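With one protein chain withheld, the remaining protein chains of the complex are depicted in position.
Up next, chain A:
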Amino acid sequence: MSWKPLETMGWGRASAAFGDVARPERVAHLKKLLSLGAMPAFGMRRSYGDAPLTSSEKSLDMTRLDRVLDFDAATGLVHVEAGLPIGDLGRMFAAQDWLPPVSPGTGFATIGGCIANDVHGKNHHVVGSFGQHVTEITLIQGDKTRVITPNDSAEFQATVGGLGQTGVIASAKIQMMPCKGDLMVLTERRIDDLDEFFMAFEDATKDFTVGWIDATAKGDRLGRGVLEEGEITSGVNRSSGKTKSVPFNAPAWALSAPIVRLFNELYFRRVPRSGRTSVKPITDPFFPLDAIHNWNRLYGKAGFNQFQCVVPLNAKDSLREMLERISASGLASPLAVLKKMGAGRAGYMSFPMEGYTLAVDFPNRGAADYLIRDLTNMAREAGGRIYFAKDGVAKPQQIDGMYPDQDAWRKVVNEIDPTYANATNLVTRLNLRGPAPETKPAGESA
């Protein structure tokens, strides 16, 4: 009675899968399901492509296992179930002066997803990636339950950023970050071109920095945008946090090239020449898009893909070529982000590297897939890599060499899960674990 045939989609709605899904509400139920055989798990499916999807097989929706199992207000160590959205964790303990040390751009991402993609936030250059603050993970591997810590070096590094391939994350302990409150002093200023952006990032001193980039701008204006810098300040936000939602798919013209150009122009000019500073609830700059539920429907029925890469500092000029290619395509959407990353990462397959990361959304139309693959090649040639949390279109050979520790990861996960029972659509599409065994022996648990 646990299984429901379900179509699932990544956040971009351009990747979909059809399979049987169970959504356990009790750990005993989760363990019972897994004792019959390992299978992949997913959280809120805030990954854009097919990372959280599994076709024609069983998979587990973890979102109902979302409880706080322990919290020590003196040390800030919290033990939570994997399905808890990270935004909830932030809201719950800010009044006691603790925040999650790392938050991705959406508060809906679950703790399981934050671990499995080793997510980064706007403060990555200061505190590193999410996994670096995880002190313990409880994994369920078929009929076995294992508790691992950073001391279990190989298994831990294969799990953090490991796309769920070492088993289902049931719960984790996270060292929270002390804070004075959950308000942020936010400074915004216009940046006129890419070089100015690079300089601004070099000089940035604040804990939180991110750049919005006008990916439609060309020529002199290539790489122009707005730099946001923030610092947490005292005071606690008690606003109700009302949200709006997009009730239906937007028509195709909603994000057509002229409209995006107009939007970007206005967005750029919204910030006065002289810049501006304001104090906001932390959720505004942390999760700017969460205020509008289902904003992914703005892209219409066909959905969209995001391209995100990171390139090393010494290859930062490759971003100029990428932006030229993007603006020439006329396919860019308003959503484009540039950020300088630090070196912090906690897993073999973690995305971050010291350098610059660029993320751009593209509506799923015309030559967008082709464009994204082109950009992927450019990132690879620059010695960079793409982010699996965002990808839905790359080809396996394009990934070769992007992740230097991939072999170490393969060795661990293929040993833990020799039948590839945990393989998701992304893992299979990109052949991340190497050639799969001939057949999945039926009924055997990994």
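One rule holds in what follows: a contact is a pair of C-beta atoms (placed from the backbone, for glycine too) under 8 Å apart; a residue touches a chain by one contact, two chains touch by 3 or more; residues count from 1.
Just so we're on the same page, contacts and distances are computed from a predicted model.
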Which of "ABC transmembrane type-1 domain-containing protein", "Cytochrome P450", "Short-subunit dehydrogenase" or "Transport permease protein" matches, in UniProt, the chain that is not displayed
"Short-subunit dehydrogenase"
Touching the absent chain when the full complex is considered, from A:Glu7, A:Asp70 or A:Glu265:
A:Asp70
In the whole complex, what residues of chain A lie against the chain that is missing from view?
1-4, 22-29, 64, 67-71, 81, 92-93
